[in-house]
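Below is one structure, written out as structure tokens; comments come after it.
Here is subunit A:
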Amino acid sequence: MSQIDTTASAAAENPFAGIDQSSGNFSYDVKYDFDAGSGLNERTVDYISTVKKDAPWIREFRQNALKAFLAKPMPTHWATKDLENINFDKIRYYLSSGQKPKRTWDEVPDDIKHTFERLGIPEQERKFLAGVEAQFDSEAAYSNIKDVVSKQGVIFMNSGEALKEHPDLFRKWFGKVIPTGDNKFSALNSAVFSGGSFIYVPPGVKVSHPLQAYFRINAENFGQFERTLIIADEGAEVTYMEGCTAPKFSTSTLHSAVVELVALKGAKIQYITVQNWANNVFNLVTKRGLAHEEAEIKWIDCNIGSRLTMKYPGVVLKGRKSRGEVISIALANDGQHQDTGAKMVHGADETTSNIVAKSISVGQGRSTYRGLVHIPRHLKGCKSNTECDALLINTNSRTDTYPSITVRGSENSVQHEASVSKVSEEQILYMRQRGLTEGQAMSLSVNGFVNDLASQFPMEYSVELKRLIDLEMEGSVG
Partner candidate 1 sequence: MSSLEITNLHVSIGEKEIVKGLSLTVNSGEVHALMGPNGTGKSTLSKAIIGHPDYTITGGDVRLDGKSVLQMEPDERARAGLFLAFQYPSEIPGVTIANFIRAALQARHAEGEELDASAYYKRLYQKMDMLKIDRKFTSRAVNAGFSGGEKKRCEILQMAMIEPKFALMDETDSGLDIDALKIVSEGVNQLRGPGLGVLMITHYQRLLNYIVPDHVHVMWDGRIVRSGDKSLAVELEAKGYTWVKKELAHA
Partner candidate 2 sequence: MASPTLTSPALGSFTAETFERALGAQAGAPAWWLERKRAAYERFAALPMPQRTDESWRFSSIAGVNLDSLEPLAPAAPTARPHVPDFAPLTSLSFVNNRLHGRTALPPELAAKGVVVTTFSEALTRHGDLLKAHFMAQPQRLGSEKFAALHAAFVGDGAFIYIPRGVELDGPILVVHAASGAGASVFPHTLVVAEENSKVTVIDFFTSPANEPLFACGANDLYAGHGSKLTYAAVQNWSRKALSFQLNSTVVRRDARVQSLNIHLGGRQARHESLSQLQAPGAFSEMLALTVASDSQEFDQRTLQVHQAPNTKSDLLYKNALLETAKTIFSGLIIVDPDAQKTDAYQSNRNLVLSDGAEANSLPGLEIQANDVRCTHGATTSRVDPEQMFYLQARGITPVYARELLVFGFFEEVLNRLESEELHAALRTLLKSKLKL
């Protein structure tokens, strides 16, 4: 980990330096009833299966996934060598105080309840959410859905519960969008997954308010591996939001989720992430959606925290006229590498994909965009558009762009544009002439850079995003 420099000169050079990463930097000394210990082998996986009372097919699924994980090399031939710093033997793969989430906050153990209260989750739930699930290390501590929503037939529960209560529905799509062997980390997740959300929205049902999950890491040397599966049946609509935090430990923490979305004919799924892990978290996540005919999947992916994030939300456009969209915002500060992007695989005629990615690199932060657009042969009328803009704040900030575009056939049209810029000195001068400090001016300018994307977030989240950017700027103010 690089040190955060708090000297005055460094603060002038880097307006973001010396800032507390997030308000989530605290932890409680929780006593766990279930602990798989450190390191990963067949016995670890077996322990998890036993604790979770897995059905035989899940047991087998986990063991096969473990083999796939061990067999796959690290993807360092294209990805950063920082991956080699993950010590899989030191990580604790399962920690919980029980498998059954509580339906009311009063039933949640005090330390855990206090954690989520400090993060403002119960308050948000009252204000604007249709349902909330709060995961604490390996398991959900709390899970509830408002009656009006459940009466519409919407299922929203922990993945573990769903495996037992809706096994057929779960099994039909589980691992179908992202196969175990998709990459090393999807294999890892498939071996040790625990927690995450399961959502099913019946045909034609439009869930008016967002469903939310909050992921909290509390323990040191811990690995969180939630698994989320969202199915929107024909014509259904749903918005899902997730947030996350972890305390900043001196050792690294691993978060490796797999998220699968299935939008059946004419359905719409919007998936919003505001990732604010502490600076010691390796955040290696696989997210993909399958869009059937005329369906629409939109990922809004905002990465502010973590040491290294590797995440490329994707959409497989399987049905005619389906649409995929990724809106990506990344902020990389000192000691951070945001390696994010999008994947769009066109599998039918007249499918459309749109990617807009904006990144901000501060201090020695590094942001990387990786994109994949694939249009195979014999498709007609497919369109894809990508726009990548990188903002570099300091002289030594870094940004990379690595798109990959394959187009077969003459009836499609694909565009990719990328640009790199810095904050305009004239703009800063103009604002300072009007009486703003350099820090305030910088903050306004950076917010302006992401404003058109931030405005696509639900209000509460765009306010949160603005607050996080302002927070990062505070150091240079006064």
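How were these candidates chosen? In short, all candidates are chains of the complex that A comes from, given by their letters.
Please note the rule applied: a residue touches a chain if its C-beta (ideal position, glycine included) is under 8 Å from a C-beta of that chain, and two chains touch if they have at least 3 such contacts; residues count from 1.
What you are looking at is a predicted structure, and each value in this text was computed from that prediction instead of being measured.
Colleague: My understanding is that every option belongs to the complex but just one is in contact with subunit A. Which one, out of 1 or 2?
Modeller: 2
Colleague: Where on subunit A does candidate 2 make contact in their complex?
Modeller: Answer in residue numbers: 77-78, 377-378, 390, 392-422.
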